[in-house]
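The other protein chains are all here in position, but one chain of the complex has been omitted.
A, B and C label the chains in the order they appear, each numbered from 1.
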Amino acid sequence: MHASDNKDAGIIGSINRRGLIKTAGAFGLALAAGSFSLAGKAKAAVKGGNMKVGCSFGQTTDSVEPGTYAHGFSIMLSYTCHAKLTVVGSDNKLQGDIAESWEGSDQARKWVFKLRSAQFHDGSAVTAKDVIASINHHRGDKTTSNSKSVVANVKNITADGDKTVVFDLETGDADFPYILTDYQLAICKAKDDGTIDWQNDGSRAGPYQLAEFEPGVRALFKKADNYWNPDVGHLASAEVLIITDATARQNALLTGDVDIIDRPEIRTLAMLQGAPGVKVEEMAGFRFHGFTMFCDTPPFDNNDVRMALKYGIDREAALNVALAGHGKIGNDHPITPAYRFYDPEIPQITYDPDRAAHHLKKAGLTSLNVDLSASSAAYASAVDCSLLYQSNLKPIGINLNIINEPADSYWSNVWLKKPFIATDWGGRPTEDLMFSVAFKSGAAWNDTHFNNPRFESLLLSARAELDEAKRREMYGEMQRIVHDEGGLIAPILPNNIWAYRSRVKHAESISKAWELDGWQFISRWWIED
Amino acid sequence: MTDVAEVPGRTGPGRQRAIVPLLGTVLQRLGLGLVTLFMVSIVIYLSIEALPGDFAQSILGRSASPETVEAYRQMLGFDRPPIERYLSWMAGAVHGDFGSSLTSRPGAVRAVSAIIGPRLYNTFFLAAMTAIIAVPLAILLGALTALYRGSFFDRAVNGLTLMTISVPEFFIAYILCYLVISKDMFAMTQLGQLLPSWLSSGIGSVLSLMPKLPTLAAINESTTIGERIWKLLLPSLTLTLVIIAHMMRMTRAVLINVLASPYIEMGRLKGLSSAWIVFKHALPNAWAPIATVVAFNLAYLIVGVVVVEVVFVYPGIGQLMVDAVRSRDMPVVQACALIFAATYIVLNLVADVIAIVTNPRLMYSR
Amino acid sequence: MTPAVTRRRRSWFSRLLKEMRHARFTAWFGVLVILAYAILALFAPQIAPYNEATVAGQPYMAWGGHFLLGTDQLGRDVLSRLIYGARNTVGIAVITTCLAFLLGGTLGIVAALYGGWLDQLCSRIVDVFMSIPSVIFALLFLSAFGSSIPNLIVTLAALDATRVFRLARAAAGNVVVMDFIQIARVRGESAVWLIRREILPNIMAPLIVEFGLRFCFVFLSIAALSFLGVGIQPPTADWGSMVRENAALISYGNITPLLPAAAIALLTIAINFVIDWYLYRTSGLRDER
Partner (left out) sequence: MNASKSEPRQKGAPLLQIAGLKVDGFSDDRWHPIVKGVDLRLERGEILGLIGESGAGKSTLGLVAMGYAKPGCRITGGSVTFDGKDMLSLPEEELRLMRGSRIAYVAQSAAASFNPSHRLLDQTIETAVRHGLLGRRLAAARAVEMFGKLRLPRAAEIGFRFPHQVSGGQLQRAMTAMAMECRPDLIIFDEPTTALDVTTQVEVLASMREVVREFNTAAIYISHDLAVVAQMADRIMVLRHGIAVEEAPTRKMLAEPETEYTRSLWSVRAMSQAERPETDTHLSIEGLSSGYAKSVKVLDDVSLKVQRGRTLAIVGESGSGKSTLAQVISGMVPVWSGKMVFEGQVLPSGFRGRSRDLLRKIQMIYQSPDTALNPRHTVEEIIGRPLEFYLGLRGEERDRRVVELLDMIEMGSQFLDRLPGELSGGQKQRVCIARALAAKPSLVICDEVTSALDQLVQTEILKLLDTLQQELGITYVFITHDIATVRAIADQVVVMNGGKLVEQGSRAQVLETPQQDYTNLLLSSVPEMDPDWLTRLLAERRGGAIAAAN
């Protein structure tokens, strides 16, 4: 309902993997006291019960066809009632779902997945044919799926018997098994003609059945009896209400009408934390807020101008203005600390008017006038941040002229079309995807018009590299290149925040992708009265 | 004044003849209504076309590739020219078929009527519940304030209603929710501490007597009618506060006007009591303007409550339309717009009919 | 010079003063409040301690000290934003309402005066616009053209104009049948004269009542549109958006959001008091016993 709700907040979300990020750092700063001490021992999940969820996402246009899954609600829907080939566990490690095991070969160009004996909700077995049909739904010229780009690298899929699927890729991709955790790549039961009846709950294979669904209003999940993994799915049922209004959501939590909500109002978070029986948790994510410049358009074609602008923003202040401190400072490259190959060694860019002025001078300028397009459609506080930026830049001699663009057409008419805009990225499942989608020369969404030969060659070699240390090094260099020369200013990295009543419990470690245990809280969390 | 049935010759002249002008008016207005509906559909169609982006773009979001969007467009039939699409929609609409939502998939058609049906019922339910509370209350308060105009009661009611109409409706809703949330700890909140302690403890003790009303009006097909009414208490209370001022003030103004008529003074000179004069002599002559303002507010209850729906998470038609506008789901937008327009037209027509029926001058020719 | 020239018309101001001498308390109260708002609006930059957009302190600072009414979610001074809010909100409301009355009022009177196809055409168009829910219409328009302040004003004015049209047409309809209109017509007067000099002064009372209400409803419309995300964009301070921005606080009994709401309510009540007084004076309507 808010203009600020950018549809893509969820879409471009990302899946985290293996517990490479130190648990201490990853876990929220603001966990309510006590939640941890219990969480440590809370191995024995209580079975049964009904959880009521207030979800900020959801529209009447939502459908149950995975190709259209876009926002938080549909991600939750996907992980709750669809099975995938692979899944990221609450320990942040990749594990098999429908796939029992997998193996890459041929410089990561060929991947073989062995399926376990899982069942669809209607009781029939999951076979290679179903997997192929499910993935093929997102491929080809005619596909209307949003995941087309995710599986564009797949050249061919073949079945080797009922229980083995072989993927041939165009180019080697060491991350391919992680890609298959994507919420759109749901495995559903294929009909004889290779099409899939998305509406029929019998054709889904996830831990829960979708018992009732009114798009944009509510969904009722009931435990599926035949899900292969008995350790997943503690609740007997979960009722999800779409509550788009933040205040209403928070009121519902306060009155106990719901047990858990996502995205509480940041501005009143402290008060929510103080409310009896309510816990608030937050965790660093993959998303970043910032500004993008076209690197090939004057005056931004001069790297010194870009650097002057990078040193010209007070990041702490921006974090306070935009997120009331609920986030981290960014370092002008897209790889946030939550990524596997994040390089913590890159020097942090800070607000340094002298240095900015120095760069400006180096560019042969004493003052500069630039237009910045912003809208609350980019992110809620984009205009506030821009105003802060404007006041930060003034002493440097840069005059920022803020153009408040119409929210509704921001992503269609401003993004990718104007040279200097406020932007918001949700990140991508892997470093490779993030860089390929937004920084590869010629990529459709290269919104900084970035083109660096060294970067291009690193991108290709890192993708096919199976040795982790080497990959880390390559991705580190790429982060450095974007940091030093790119057109991205990413001053703030927002946290994912949620709140719940204390009867809700979860394991000590939870997934770092998006909020609420990677939106898999329904199948992983439980209720203890 | 009412019952003279036992007196012979009750069927005075003009009864039959009266039906003719009434019917004529109704038919004429219905005809104009159809023209209005047609024009509304064109306006809505053009507006949606004028909006940036289309359904494919909006549903696939920012990250969709251009080819995917194009493929989606083709699936929706957006390659056909707009006029053709409008005409084919119109052809269906004329036959009562409002088509299917653009969210339909092959094999999973979501008929517009099936989407709207239950939500329309919800909307009408809330509107009816509010109207049942608000309309009689507003007319009663209007009559009483007109009767005791200038009194403390009059001033208090006027001031309070003025305040309710000068506060945004979502804010009224929030305040009501706040009262529910803080009912057991009002005195501890900042607001409670700001007031003098006797007042806040007084309010607190009143609040604690109040039942714990649900702040969510989430309902589904399995909700029983009693539960539904219980859950809708806060929303309808909010809406009552929103609409009552307008109706009450209008009733009061009209009645004051009517009370200045010679036949009201005649009533006093005939030795009739004040209450009798107001309810028996003044009100019957005030029905026409009151009906108009009531119709206006009832229409508002059906077409204008999207904000209240959002706050109380009530699946009404207003939210559906806003969502449909956002996602450019044309068939749903069109159907909602036509329902809204038809509601408006019908309610106004009813108000006009009431104006005719309650006015013997129009009902009975000389 | 004849006496007629030396003894010119009483100026409206001296009339007002004369009126106010006999006015009751509520009218005085209303006039004072409106004057205070007008002064705040006109001299906001001089009066407000901070700029509306300046982040001057920490978020949610308590009342007192440097920030009389504390700070908001960004650390902006609430008092300053309330004062600037007077300027923005009242300014927008004045322009919107005037525009609506200019358009709707003129068309309404013309429709009543001439009737016929012109009346039919205008009435049908107004019907169409009135039968589309105004929130939806505003949402459509502002989505298409962006919710800049000029667009907001045009949209709200157009929507209000339909209501004003109806009222003006109905009120003028009662006046155009009067003998003095006939007399002016038969005298051969132009349409402009008829509208401006003959009809308008006689329908001022209902128009002014409506003006007061519409004026206040502009705030509410902006608040509702803010709720749907197409209201006045930050950092411009306006009361409607301020209520919306801080509304979540009310759930904790924090009274910050009550301040802009109270500002709106106070102005609404003040305006209505003055209008009641005006009606009482002009119609001689004895509303009191």
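The rule is simple: a residue touches a chain if its C-beta (ideal position, glycine included) is under 8 Å from a C-beta of that chain, and two chains touch if they have at least 3 such contacts.
Values in this document were obtained by computation on a predicted structure and should not be read as measured data.
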Exercise. For the chain omitted from this view, which of the shown chains does it touch?
Worked result: B, C
Seminar exercise, completed: Touch with the missing chain holds, among C:115, C:150 or C:201, for C:201
For this session: Taking the full complex into account, find the residue in B:31, B:82, B:150 or B:284 that is in contact with the omitted chain.
Result: B:284
Seminar exercise, completed: The missing chain sits against chain B at residues 1-4, 6-7, 9-10, 12-14, 261-263, 265-273, 276, 281, 284-285, 358-361, 364-366
Seminar exercise, completed: Even though one chain is not shown, chain C touches it at residues 1-5, 7, 9-10, 22, 178-180, 182-189, 197-198, 201-202, 204, 286, 289
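The working rule: only the chains that are shown with their structure count from here on.
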Exercise. Can the chain contact pattern be summarised as a line, a ring, a star, a complete graph, or none of these (other)?
Worked result: complete
Problem set entry | Comparison of B-C and A-C (more C-beta pairs in contact) | B-C
Seminar exercise, completed: Here the gap between chain A and chain C, centre to centre from mean Cα coordinates and rounded to Å, is 46
Seminar exercise, completed: Residues of chain B that touch two or more other chains sit at 51-52, 170, 174, 177-178, 181, 310, 322, 326
For this session: Going through chain A residue by residue, note those that touch at least 2 other chains and give them in order.
Result: 1, 247, 251, 254, 406, 408-409
Problem set entry | chain A partner contacts - residues on chain C that touch it in the complex | 53, 55, 59-60, 73-75, 142-148, 227-230, 233-235, 247-252, 254
Exercise. What residues of chain B sit close enough to touch chain C in their complex?
Worked result: 32, 35-37, 39-40, 43-44, 47-48, 50-52, 149-150, 159, 162-163, 165-171, 174-175, 177-178, 181-182, 186, 188-192, 194, 256, 303-304, 306-307, 310, 318, 321-322, 325-326, 337, 340-341, 344-345
Exercise. Any idea which chain A residues touch chain C in the complex?
Worked result: 1-4, 246-247, 250-251, 254, 265, 267-268, 271, 275, 317, 320-321, 324, 375-376, 381, 383-384, 387-388, 404-409
